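Removed: one protein chain of the complex. Kept in place: all other protein chains.
Which chain is which? They are A, B and C, in the order written, and residues in each are numbered from 1.
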Amino acid sequence: MPAFDVQQFRQQFAFFQQQPEWVYLDNAATMHKPQAVIDAITQFYQHYNSNVHRGAHQLSQQATILFEQARSTVASYINAQHLHEIIFCSGATAALNQIAFGLMHTVLQPGDRILLTQLEHHANIVPWQLHCQRHGVIIDVVPLTAEHRIDLVAYEQLLALGPKVVSFSHISNVLGHIQPVAEMVRLAKAAGAVTVIDGAQGIVYQQPDMQQLDCDFYVFSGHKLYGPTGIGVLYGKTEQLEHLTPIFAGGEMIDSVSFINTSFNKLPFRLEAGTPNIAGAIGLSAAIEWLQKYNNKQIIQHKSLLLKEFYNGLTFIKGIDILSSHVHNAGIVALNVDSEHPADVAELLNQQQIAVRSGQHCAMPLFSCLARPGAIRCSFAAYNTLDDVNRCLLALEQTVEILTA
Amino acid sequence: MPAFDVQQFRQQFAFFQQQPEWVYLDNAATMHKPQAVIDAITQFYQHYNSNVHRGAHQLSQQATILFEQARSTVASYINAQHLHEIIFCSGATAALNQIAFGLMHTVLQPGDRILLTQLEHHANIVPWQLHCQRHGVIIDVVPLTAEHRIDLVAYEQLLALGPKVVSFSHISNVLGHIQPVAEMVRLAKAAGAVTVIDGAQGIVYQQPDMQQLDCDFYVFSGHKLYGPTGIGVLYGKTEQLEHLTPIFAGGEMIDSVSFINTSFNKLPFRLEAGTPNIAGAIGLSAAIEWLQKYNNKQIIQHKSLLLKEFYNGLTFIKGIDILSSHVHNAGIVALNVDSEHPADVAELLNQQQIAVRSGQHCAMPLFSCLARPGAIRCSFAAYNTLDDVNRCLLALEQTVEILTA
Amino acid sequence: MTLEQLLADTKPVLLDIQQRNLAEIEQARDWQAKYRVLMQLGKKLPAIPEKMKQPELLVKGCESRAWLMHYHDKATDKHYFVLDSEARIVKGLMAIMLCLVNGMTTTELCQFDLCHKFDQLNLKPYLSQSRGNGLTAMVSRIKQCCK
Partner (left out) sequence: MTLEQLLADTKPVLLDIQQRNLAEIEQARDWQAKYRVLMQLGKKLPAIPEKMKQPELLVKGCESRAWLMHYHDKATDKHYFVLDSEARIVKGLMAIMLCLVNGMTTTELCQFDLCHKFDQLNLKPYLSQSRGNGLTAMVSRIKQCCK
């Protein structure tokens, strides 16, 4: 296979032609979309638009085939055992809410415990908080080590309390740190817990293998994987999905309805009430198919190169406080300029057309433990170039200069 | 204003150029998208793609402006009083689930009653059933008259039982009958009930005026209003939205999060957890802006003409059992061929490239009261032509001939 | 009426379909002709009496209901079926499928590829993944019988 050609890769994103002056390093918030994805959506609306699983007519059947092929593309990408283990939903947040809601009263009873970690995104905290509070379930939280990684010793100790559910992110959306998910799943399963992985950041870093990883649930959003907004995936093992109480009820998820008695349809339909985001699913599947034309090892290499260059460059700028470690890092760097507020740093970068995010990145509990008011976050994607890295470094230097003048 | 030019209107739908041989009469399931909508989505992804309400950078601010402009377009289209009364969600089903879930424990206490009608879509039945059962709330159902319309006498009698919530559809998705929603809202409000309108079919028939209609909630899906899949609107009066417990928790809907205490953000964000369907909202808003270039009175006239022609033609075909009345009909006709199963009728129409839906149309309780195993449904849109009507009539004739040969 | 009787009544019908009607369908000059044959097949296939249509026999498509009865002859390891559907065209399609699978052994049944066979008969479009189509549901129900 030829080497990874970043220019060829980048050319497929019309965005960079439209906004050539920008350095986009906010990839952990959302990614840009290759033309293949935009074309798939356009094509669907222009040629095949119809509702799915409802039609007596061939147009609807065609749309259904495309929609179900999208499910199959996702299933084989993450190596799910069955097609019906892929539930389409509106995003990672929706998926995590479905899981938290759906496990109450089935897997989780009052007095039971669940286990989260200190570095979770709010989407993997608040849904649990709300439902656990209502249902009397106790939440334990795995603390972090001094290196801002999940403390595996504490993890094992907390597992000994017998949580029924353990939920953690594959990759921290703030720090970029890759968690030892395989090991964490293994330990959790040995302790008899249901395992949930928030793969919102993990999915774009590597192609996760559900059967090998052996977790019970894995969720992600399409828009962080080169795909459209408004679509996400809830993967679950069959027997786990069977336990899930649907958070949405409505058309096509029931088998029969009367005002006396209603019975549910089978998976995946039981968990996909209403008209799904058909174009969204097709767009996501186009993203995955497109991505598979590239060698992910080479992409990872390319991203490590960017990261290495970035870390290297940072050492030459005074007063930079780096929160992310460069080891086991998926391409996200959180940092501050000493004693400056991240909002100021981000604004000055913005003036130089470097797009980063600043703040607490929907991970307040992490920041309360990092004891910083926030950070700016530079998150790199495969379409970023060494030039992007250098422009960002230069802009940071300029920023520090202005702030400390 | 010049007369409505259906050919000019229809030309804006690439679908009909791609599938010229089809007569699409499944509009109540989903509508086709004008080029303006497809272009808006493409344009967003190519020029402005970024996450919203999160960014320190100008790209995100641009995306946010577009997203909030979409909210404003929707708000002024339905004449909401405040922008924050428009909550973006994934569709009508999601919106109805949010309402049913969100009212439990705030507005609805164990022992309370709610009122639905016999002709509701499952999306306006099952969410209520699930949550009411859990929380001990009683569901009453308004029966239909012999003409398959909501029985207003019975409605008033059931209102006398003091339901806290009344929920009904603006237009029946099976029969096309337009409900007297203004009167029903007035009566419900006089009885002190919170009013919910399922506007999934209503929104495309006319531009509803929230302040005049004075209902508490009104919901619809983008894909049935020339817009993208995966986006919908939950309109609610401010004071009612304030009562709603969010069904989804996550990023941006909270103000601060700790493992001890979490506090919510203000409207509309409190009810929009996670990354929204940004391109979806922008596409929906493009649909509305495009639609507003036309005169809705003329569109209604055009659709009545189609309907009149269709009803007229049906009288010449033997053995047709029409379930929909032509008076106060928004353009949907449910019918059967005497003693034939609707699936057979639909399949033979499909062979003649007439796209209709058959079955119970996610309204089983209605069919149990109609005492039919189902029906085929011909639903007309503004882009349908008299030629479409005639081809459908011819195909129906041919179908009857084959079935009764 | 018993399952044995139904099976006995069904057998000659299937034989006749195989020997005569499949060719008719393949050679139909237009879709009208093809559908006329399909509906005749549906009519020819013995109906399951209402009283015997127990809920557990129900195979649901979105638009029409169908029922399946199964008999496994352990001695010969052969599987036999009787079926019925509300909708005439679907029943005709099911009749064709039935005459292909009836009497298969467990292994044959597991390996059976309806798609391929229907393709030969130009009937593949009826095997969509849409839940609307009761046929797909019927095939997977039949496949379950060999587990």
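The rule is simple: a residue touches a chain if its C-beta (ideal position, glycine included) is under 8 Å from a C-beta of that chain, and two chains touch if they have at least 3 such contacts.
Small disclaimer: the values here were computed from a predicted structure and weren't measured.
Of the candidate positions B:77, B:269 or B:290, contact with the unshown chain belongs to B:269. Within the whole complex, the absent chain has one touching residue among A:43, A:97, A:229 or A:358, and that is A:358. Only one residue in the set B:14, B:37 or B:52 touches the chain that does not appear here, and it is B:52.
Among A:83, A:305 or A:343, the one in contact with the hidden chain is A:343.
Within chain A, the residues in touch with the undisplayed chain are 340-344, 346-348, 351, 358-359, 373-374, 398, 402-403, 405.
Going forward, only the chains that are shown with their structure count from here on.
Chain centres here are Cα means. That of chain A falls 31 Å from that of chain B.
Rounded to whole angstrom, the centroid-to-centroid distance between chain A and chain C, based on C-alpha atoms, equals 45 Å. Chain B has residues 343, 346-347, 358-359 in contact with two or more other chains.
Residue positions 62-63, 132 of chain C are each in touch with at least two other chains.
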